[in-house]
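Just passing along the structure, written as structure tokens.
For this depiction, one protein chain was excluded, whereas all remaining protein chains were kept in their positions.
Read from first to last, the chains carry the letters A and B; within each, the first residue is number 1.
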Amino acid sequence: MDWAYLFEISLTGIASGGLYALAALAFVMVYKATRVVNIAIGEMLMIGAYLFFTFASMLALPLWLAIPAAVLGAGLLGAVIERTMIRPLLGEPPISVFMVTVGLASVLVGLVEVIWTADQRRLPEFMPNQAIMIGDAFLAPKVFWGAVIAVVFIAAVLLVFRFWRGGVALRATASDQAAAYSMGINVPRVFSLAWVVSAMLAALSGIIVGSIGGISSSMGVFGLSVLVVVIVGGLDSVLGALVGGLCIGLVEALAGAYLGGEYKLLATFIVLVAILMVRPYGLFGTHEIERL
Amino acid sequence: MRIGTLKESYIADAALFDSRTQKVWLAIAAALLLLFPFMASDYWLYLACLVSINVASATGLNILTGYTGLVSLGQAAFMGLGAYTVAILQINVGSPFLLNILAGGFVAMLGGLIVGIPSLRVKGLYLAIATIAASFIAHFLFANMKFTGGTGGLALPPASLFGLVLDTSFRLYWVIVPVTVLMLLGAANLFRTRVGRAFIAIRDRDISAEVLGIPLLRYKLLSFGLSSFYAGVAGGLWAYFFRVVTPESFPLLMSIFFLAAIIVGGMGTILGGILGAVFMTMVPELLKLVFDLLPDSTSLTVYLSPVRTIIFGLLIIGFLVFEPHGLAEVWRRIRRFFHLWPFRN
Partner (left out) sequence: MDPKHASPGTRSPLLQVDGVTLAFGGVKALSGVSFDVAPGSITAVIGPNGAGKTSLFNTISGFYHPTSGSVRYQGQDITRLPAPKRARMGLGRSFQNIALFRGMTVLDNIKLGRHAHLKSNVLDALFYLGRARREEAELRAEIEERIIDFLEIDHIRHAPVSALSYGLQKRVEMARALAMQPEILMLDEPVAGMNREETEDMARFILDVRAEWGVTVLMVEHDMGMVMDLSDHVVVLNFGQVIAQGDPATVQANPEVIRAYLGSGDVGDLRRKLHATTEVA
């Protein structure tokens, strides 16, 4: 048993888990506020990466402009999405909104292919290039720094939720819109805000993921792993996004290393099925009770 | 205008086509279906067969998702099970063609039952996500098991029926369309009986349904099994039609295609399955036509696929936002207009 190898793989797994956690956070943000399962989260991640590509490579803007521009652009997209296709479906069965996000994923992939073609691209380098060594274990620098950035943002979001009354507003609108309205909460504004923040977090995640592995129109498949992360962690749990992210990152890294690359997604989905059977609401999700 | 359709027995009231005008339209449709292959070009015959296969599969999905309310993104995987079964049997065993199709249906049905087992504990969107997982697991199996030919897939010889080799769209039409019609009839019949009612009850209010006497697990499994049987048969027909089956033949995108088809057509109505499948199959063809008509068309062909993807997504979103009950509802409104004409309401 090569412990050093195991340690190295695990390290990579945990670090990429941090990235999953950031994307999962974007997902949870929307679910917490609007009860919408956004299956297009991977595609929103992709849009963020492509926006960054446009600003940084195609328009050659400096980094300190390109990154915020991409993130804000994604935020704008999030607002547009919410206003045009999510809000009209308020009150419809959840499956309808879910299908809308499926449609959205298709539209985003198609748009990317039309505007930027389906070819793989590289994002400009902006992270330090030195190899990171923890003891004898090697950690790819991009993965490490990506994880660091992710963790910083997750911590920021956690703090905001903890200390800002908006966090309660978010949960109120999710559980009962009419009641939240009558409490004086501006429900439409909360909805928009949730989608904007979610899109921005997804964009950030996309920039990091894109920096590591390049960008392409099939980047959205990352979203499937994110879906597993949020199911494992609990659809509405921020903490769950973190823990779930780390778990899935680890599982994928180990599966990839010991079984082979094509087993990564399989392993992830087997974990999904197992969790759905044993703890369908995830590790930290709130249990929905059905009344007769 | 339609006045006073009087029924003289309860059996007559429950008939599928209950008015004289409906029966006439039915006869016309049947005549058209019979004459079509003799008048159509190869291309249109090809389309007709493809539409028919899609109608069959969409109807199966409609039973599960539209009528029973169990959202599934695994329809393509079940079709794949049917297709591979047919391919393996035809290549290795050479058993009769109709038997293979039935076997394909049964293997897919087994898959459906397995996927359906957690449906008691796992509900709603969680179930949908579980079916995505099942899709991936199926794809993995197709690509990695020895007798499925791996990533290269399988190529199968054409079917033969009573000595006649079914290797043209014309010949396959005469098998595919009748099978589809039978499947449609079966589905329509289903919802005139207690089994169909149980499915709808499960969709609308499953806990009350149980207290009223419907064993939930049994009927959910039944719905899964039946709908995947339909998918398996459609997959089998698909295999004989295209004659090549690979793991990429039945991607998740195809499941989305069928889900979109029943949304666009109208979930929970037989007509919806038909209209939706026809519409979704024809849209890419229509798109190709439009592209051909545009100037400078050769350099634009690279955009065909992504534009199709965009339109696909827009159709799903558009129908859900503006016409959630689908084309079937639009059709109903048109019919109502003609029934009431010259009155307005």
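Throughout what follows, a contact is a pair of C-beta atoms (placed from the backbone, for glycine too) under 8 Å apart; a residue touches a chain by one contact, two chains touch by 3 or more.
Not measured: the values here are computed from a predicted model.
Engineer: I'm checking contacts with the chain that's been left out. Which of B:21, B:189 or B:301 qualifies?
Structural biologist: Candidates B:21, B:189 or B:301; residue touching the omitted chain: B:189.
Engineer: Using the touch definition from the top, which of B:64, B:159, B:198 or B:261 touches the missing chain?
Structural biologist: Once the missing chain is taken into account, the touching residue is B:198.
Engineer: If the hidden chain were put back, which residues of chain B would touch it?
Structural biologist: 9-11, 13-14, 186-187, 189-190, 192-198, 200-201, 203-205, 207-216, 222, 226, 268
The rule is short, and it goes like this: only the chains that are shown with their structure count from here on.
Engineer: With centres defined as the mean C-alpha position, give me the chain A-chain B separation in Å.
Structural biologist: The computed centroid separation for chain A versus chain B comes out at 33 Å.
Engineer: Hey, which residues of chain A end up touching chain B in the complex?
Structural biologist: Residues 37, 84-85, 88-89, 92, 94-96, 98-100, 102-114, 117-118, 217, 224, 227, 231, 262, 265-266, 269-270, 272-273, 276-277, 280, 290, 292 of chain A touch chain B in their complex.
Engineer: Using the touch definition up top, name the residues of chain B that touch chain A in the complex.
Structural biologist: Residues 71, 118, 121-126, 128-130, 132-134, 136-137, 140, 143-144, 207-208, 211, 256, 259-260, 263, 302-303, 305-317, 320-321, 324.
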